[in-house]
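Can you read through this structure? Questions will come right after.
Missing here: one protein chain of the complex. Every other protein chain is in place.
Lettered A, B and C in written order, each chain numbered from 1.
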Amino acid sequence: MDFTFTEDQLLFQESVRDFLVNEVTTESIRALWETKTGRSDELWQQLVEMGLVGMTVPEAQGGLGMNAVDFVLLAQECGYVALPENLVETVLVVAPLLAALPESDVRNEWLQKMAAGEARIAVGHSRNPLVSDAHTADAWLLQHNDEVHLVKARKKNMRRNESVDPSRRLHSIEWAPKPATCLAKGPAGKALWMQALNYGALGVAAQSLGLAQRMIDLSVKYTSERQQFGKPIGSFQAVKHHMANVAVQLEYAKAPVYRAAWSLANNHRHAGVHVSHAKIAATEAALLAARNGIQVHGAMGYTWEVDMHIFAKRAWALDGAWGDRAFHKTRVAKFVLKDNALIGASNTFVA
Amino acid sequence: MDFTFTEDQLLFQESVRDFLVNEVTTESIRALWETKTGRSDELWQQLVEMGLVGMTVPEAQGGLGMNAVDFVLLAQECGYVALPENLVETVLVVAPLLAALPESDVRNEWLQKMAAGEARIAVGHSRNPLVSDAHTADAWLLQHNDEVHLVKARKKNMRRNESVDPSRRLHSIEWAPKPATCLAKGPAGKALWMQALNYGALGVAAQSLGLAQRMIDLSVKYTSERQQFGKPIGSFQAVKHHMANVAVQLEYAKAPVYRAAWSLANNHRHAGVHVSHAKIAATEAALLAARNGIQVHGAMGYTWEVDMHIFAKRAWALDGAWGDRAFHKTRVAKFVLKDNALIGASNTFVA
Amino acid sequence: MELAYTEEQQAFRLQIRNWLKNHVPKKPLKSFDTEAGFAQHRKWEATLNKGRWGMVTWPEELGGRGCDLIEWLIFEEEYYRAGSPARVNQNGIFLLGPTLMEYGTEEQKKRILPKMATGEEVWAQAWSEPNAGSDMAAIRARADRDGDHYVINGQKTWSTRAVYADWSFGMFRTDPNSERHHGLTFILVPLNAEGITVRPIPQLDGLPGFAEIFFDNVRVPVENRLGDEGAGWKVAMATAGFERGLMLRSPARFQETARRLVELYRENQESADRDPMVREAVLRAWMDAEAYTLTTYQTACRLSKGGKIGAESSTNKIFWSELDQKMHATAMSILGARAELLPHAPAAQGVGHWLDGFLFSQSGTIYAGTNEIQRNIIAERMLGMPR
Partner (left out) sequence: MELAYTEEQQAFRLQIRNWLKNHVPKKPLKSFDTEAGFAQHRKWEATLNKGRWGMVTWPEELGGRGCDLIEWLIFEEEYYRAGSPARVNQNGIFLLGPTLMEYGTEEQKKRILPKMATGEEVWAQAWSEPNAGSDMAAIRARADRDGDHYVINGQKTWSTRAVYADWSFGMFRTDPNSERHHGLTFILVPLNAEGITVRPIPQLDGLPGFAEIFFDNVRVPVENRLGDEGAGWKVAMATAGFERGLMLRSPARFQETARRLVELYRENQESADRDPMVREAVLRAWMDAEAYTLTTYQTACRLSKGGKIGAESSTNKIFWSELDQKMHATAMSILGARAELLPHAPAAQGVGHWLDGFLFSQSGTIYAGTNEIQRNIIAERMLGMPR
């Protein structure tokens, strides 16, 4: 039993954090909103060079062959800066999905290209009505029932759908499945899509932790500076308790997210339930951080002027992605309410 | 449209309040806990003399022939002092139920005796597993399916069941329905029992308003006096907001309770839904008052030493009486979720 | 107690219902936080005024109908039920209007109210300052007397509608040596006056729902003063009372949101029921909107019998603003992955207005005195807890 990250993992987190906090500022985010793609090729190449894009690509294809436990803290940092690039889905959904396919030229080639920064792939799962970052992708991984298709990206086939979060670039895609693009089907395909959903939900959960932390940090800073009635508003107990409530909820969302990462990386038989628990807990912490953060910012919290809304909007947007609350609660309910459920003391780490 | 009480109703409330606050002190309640019956015959006679016991008994039987609107503020005052006597059920359930029966010697005689203070009747409804105050009653109104039975009280047929509230005297009753004791049956009996349930629930709701108010008053007093960190704890914002939250919830429970009283008194076709809404809102206000009241009392709130627990326990006990939350929410759901439901603006006072 | 409408009240209701059926625009207007939408809404105010439905509580001689509070509530119910446009001039009609009737001179009333009524002049409030948000008494913007004019310098912020409005009203410090709520004066300022700069502030949806107003030696005649010099606080408190109280947030709005939420739930019931919280929240939405309505009627009846509105205005503000947030958050839950889409996104398929409502609801617990301030008021003034 060891519920800690390794020194290496923590150091990697720290260096990624330093990089992201410097490179992905709220100014740069606002600047990207005004661009057509909303994305920075330069930044993506930096992420490639740092090995981040290929982290979960197998070593044979030029990646680092790492897993969800290695990446979960980094996904958290992506949330902390509200990274607009589609890194988390790339690392946690696309690469594992491709890597789980039987060896083939198509699989190997795309994995190689991804890790090398020569190609990007966006993913469309039936639980998400739209495809994130379809516009900068070279190919799309798309679901048709149980089938996994890899389709070349074509501008004319996609249509932008604006999200509350201006950094999100969502697209509906028109396409018709063809045998030639099908990489997996039947039970294998079904399992792949379920795995993709779990990884996608883990990515949302991890980013939500970072988002919540960022909203706490912004709110603490703002309320420590902003004066009202002759003192910083952060000295009022009501303001403190709003923030303390977020801190408590965030604190108890972390371990479930890390556990879910471990369970996915280790193919634990209850990984799905662990993911659902993690996603519910982490997104709710982020939603509370958004609500209470806006509240303690006072009227400023309701504007585009302070940075709160950048993170609040990401939190709201991610909340429904990769399975909404109804989906994830249903999985929890099935696990908890069945006969001989593995609940109660001593069952938490049951194999 | 007139959503106010009459001068007379408000004056009656005031005088009853003055009387109860003087006569039913927390000392007298604690003293009664130590007695066998837990009841004061003397107090009951005073309630009779004030006309309270016979308020809803028809004038022909020596009562005041008044209705739920006339009594609802008084029931609230009974809650405010946590009156141990079974006045609210007597006035809101027993008398209306008897009065709704076709004229008969039995009906008239018992109503007369009740109003005159010569007899008491306890009521057993299928939604309540136990009968309150069966031990001081001369007769029991009991439910057997749709039948209404009036049965002579017999000590040997009842068994005490202790409640968390030492003032509550609950009894299980062993009895067998006989044709001779049956006063109503079939659809008429069913309607009577439904009416009894609605009146019983209204009584709980009204008392809950009073209980909540009392717990606010006790907590405000305690936190204004009790010093910590060099000032009264009531000056801390967290303590204030605990109380403000109760005040808001209480404020918005009142009008639903008064509307329910009016709807019952006027046989409104949706009276049942109005009662369910009122009961949910008022009991939840009382539960919150108990929780927050105990919390702001600090460790004292967890003892028998301060008076908080007298009212908290009554609130907890009444919460499940006359239909639990599941029952009342179901009625609300049926009303709100049906096709062409009468919801939305302009439907609140629809006839 | 008589919880039924009189025949007159029922007839009044039918009259409005009928008029609205014939006049409410079939196509929703654009947001009044856009220039085009503002113009559309201004036109709608004129239409309303022509039907004498603009300010039903105003006296007949001012274009109103002299309605009592119950009739006003009935009007609001029908107004929201019909899906009528939001009131672009609400700061004028519901806040300044009643204040003018209480404190204005005859000349002021005659000069201001008719144009307010037709929408010819739309009003913005100018309450807050950068360092006087919830602490309204910390006002620093100055109005110095210069003969029969005031010369105004300073800055106001969170001025709702100010981007496109014609006039503003607010408090200014006329006694430079005064502190807190002394020495303040209530002044009406045209937004096209020389020396005024309006800087739009984009709100959560990106539109400039409010603005900062900078005053640089802005000269306004003394006739633009409302109430006595130095009596601004008293006048403003009356206005704030209207804001927190009945007038701005009539129950009908929340009842209609609750009704639409019930519809949304029923349309998506199969998936929504997989999250038990949703059904719970939907039932509560109806109950709370109903409780808010009942309580408002109760207060209105009490007021019409000569009662005064007290700390209820604080419980009121907390209740509706949190109800509004809960209802919209529930809608977001029901919508799941679609919740994030803007109304014009093709995949939003007509549910995007819930997002707009959700964003808007975030401000309810903040403006007009944060809910934290309201809770202090309840604790101290209504419950008598120590300061």
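Criterion: contacts are C-beta pairs under 8 Å (C-beta built on N, C-alpha and C of every residue); 3 or more make two chains touch, one makes a residue touch a chain.
For clarity, every value in this text was computed on a predicted model and none was experimentally measured.
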Touch partners, limited to displayed chains, of the chain removed from view:
A, B, C
Contacting the left-out chain: of A:124, A:234 or A:323, that is A:234
Thinking of the whole complex, not just what is shown, which of B:163, B:224, B:266 or B:347 touches the missing chain?
B:163
Determine which one of B:45, B:104 or B:227 touches the chain that has been left out.
B:227
Which of A:123, A:164 or A:216 touches the chain that is not shown?
A:216
Residue numbers in chain A that touch the chain omitted from display
1-6, 69, 216, 220, 223-224, 231-232, 234-235, 237, 239-241, 243-245, 247-248, 251-256, 258-259, 262-263, 266, 277, 280-281, 329, 332-333, 336-337, 341, 343-349, 351
Residues from chain C at the interface with the omitted partner, ascending:
275-280, 283
Residues of chain B in contact with the chain that isn't shown?
127-130, 159-165, 168, 170, 172, 227-229, 236, 238-239, 287, 291, 294-295, 298-299, 301-305, 309, 316-317, 319-321, 324-327, 329-330, 333
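Simple rule for what comes next: only the chains that are shown with their structure count from here on.
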Among the chains in this structure, which pair is joined by the largest number of C-beta pairs in contact?
B-C
Between chain B and chain C, what distance separates the C-alpha centroids? Give it in angstrom.
40
For chain A, residues contacting two or more additional chains
236, 238
Note: chain C residues in touch with at least two other chains are 372, 375
